[in-house]
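Notes for the one structure printed next.
Every protein chain of the complex appears in place save one, which is left out.
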Amino acid sequence: MDQLLNDFSPGLFFMQAIILLILILLMRKFAWKPILNSLQDREDGIQGALDAAAEAKKEMQNLQADNERILNEARAERDSMLKEAKELKENMITDAKVEAQAEADKIVAKAQATIASEKKAAIADLKNQVAGLSVEIAEKVVRKELSGKDKQLELVETMLEDVTLN
Amino acid sequence: MFTGTVVWASSGDEQHKSKGNPIDTKEEIDAYIRHHLQDSHDFIFYTDGETGTHYGFPLPVILWDGGIKTFMSSKFHHGESVAEVGGSYYKLYHGKVYKTDAEGTITLDDHDHPTNAKPLDFSITKSVVGMLFAGLLMLLLFSALARGYKKGPIPSGFARVLEPLVIYVRDEIARPNIGEKKYRKYMGFLLTVFFFIWILNLLGLTPLGFNVTGNIAVTVCLALFTFFIVQFSGNKEYWKHIFWMPGVPVPMKIILMPIEVLGMLTKPFSLLIRLFANITAGHFVVMSLIGLMILLKAQFGAVGSTGISLILTLFISVIEILVAFLQAFIFTMLSSLFIGMAVAEHDHH
């Protein structure tokens, strides 16, 4: 201890204090402050970049989910459209079928009606002709044959038979 | 380290000794080592024992003795003659400047300490040169690192070695001990002290013969800086824990007060003693092992003693490189620990 106190040099202590003080101030100004600031900036930058990357990844996932959703929607829409078209087609076909049936029925009915009326007319015409023919025949027969009573009767009878045949 | 040992060994014939009489006894080697451990006013690399010529250069001496007196240390002629400046006479005795009469008489007391008056000695001594060198080196290296950041976020070249060290001090020493919020304020001091001590410790391992951090005045100054920073940054809780410890009965508080005050003072004391003793012991051991080369010459021959000394010195020198870092680390670590204790926000228990 004695030796140490004797070795202690106040002058060196003083010089050291001044040098250390100046050194601390100089180093703070010219070295530590810019270095620590740059380190801090760099670390903040790295952190920021990492955060941004995470954010971008999240965004990407969102985007992907969005895409998926849109795709699904589109698919659904297409399906529904296809279904609609199919329905429409079927409807059209059935409609057409019904219409065609109706038309056909109508035509058939008309044709039948026409046939019926034609038939009627034909029958009427025939009757008229038959009647006319019968009258003519009757005239002829009557003129020729109405000499004998038997022959007249015979004739009437065969004629009547023919008439009922129609 | 190898060249270091050789130069030290070859400069073993140095200082004080009369011509043609190399240092070769135990007492002389001991005295030589003690001389090395002290600060000196000149820079001597080598002394020719035959002619007594010293190879080196003198350093300026600045004395305060009723006015500033400056002269070059060459006036002392390595302690052999009296320097006369402005009517006063000064003489070097064991590396210290004493005021004497014209003949240079130095009177000793019972403990072999001179009773002569000591002028205040603000000389640019070897240690001051070492400190200036370390300071300049730090300024150059770290301002280059700081400038490097202007070019881009990643430093290049040697700055790449320095950057992790700065980050190490910040993340391993300051942040965990002082706390995330407050550490920034103390970084200037901690970083400066860390690199200052480390560079000076390593400088002491070079063959230039510096022994700066093994100087009690230097470590006292460093520890006082820590002491004042701790006291000035102490918050209310800190002082309360010293003078009126909460949570203990009143008689205990009174007993604890002087103990806590003593603790406040022993913290920087242990800091300064640790650094001083470690570096001094390191230098002492290295030089003693080199001295073995001379002492064991009689038993093992020149080659044998040199070999033994070389291997042992190499081994210790490698350990000293570790110690150089460890002491800088411990000093900074404990400083930041003490600062952290002073600024900590205590949760009330």
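For this structure, a couple of remarks:
All chains are identified by letter, namely A and B, in their written order; residue positions are counted from 1 within each chain.
Quick note on the criterion: a residue touches a chain if its C-beta (ideal position, glycine included) is under 8 Å from a C-beta of that chain, and two chains touch if they have at least 3 such contacts.
Here, contacts and distances are computed from a predicted model.
Going by its UniProt record, the hidden chain of the complex is named "ATP synthase F(0) sector subunit c" among "ATP synthase F(0) sector subunit c", "Peptide/nickel transport system permease protein", "Energy-coupling factor transporter ATPase" or "CoA transferase". Only one of the listed residues, B:Thr53, B:Thr105, B:Asn235 or B:Ser270, touches the absent chain: B:Ser270. In the complete complex, the residue from B:Ala174, B:Leu222 or B:Met333 that touches the missing chain is B:Met333.
Annotation for subunit B: contacts to the undisplayed chain at residues 172, 266, 269-271, 273-274, 277-278, 326, 329-330, 333-334, 337.
Rule of thumb we're sticking to: only the chains that are shown with their structure count from here on.
Here the CA centre of subunit A is 92 Å from the CA centre of subunit B.
Interface residues of subunit B facing subunit A in the complex, by the touch rule stated above, are 38-39, 96, 111, 113, 120-125, 127-128, 131-132, 135, 138-139, 142-143, 145-147, 149, 153, 163, 166-167, 170, 184, 187-189, 191-193, 196, 215-218, 220-222, 224-225. Interface residues of subunit A, counted against subunit B in their complex, comprise 2, 4, 6-17, 19-20, 22-24, 26-28, 30-36, 38-39, 41-42, 45.
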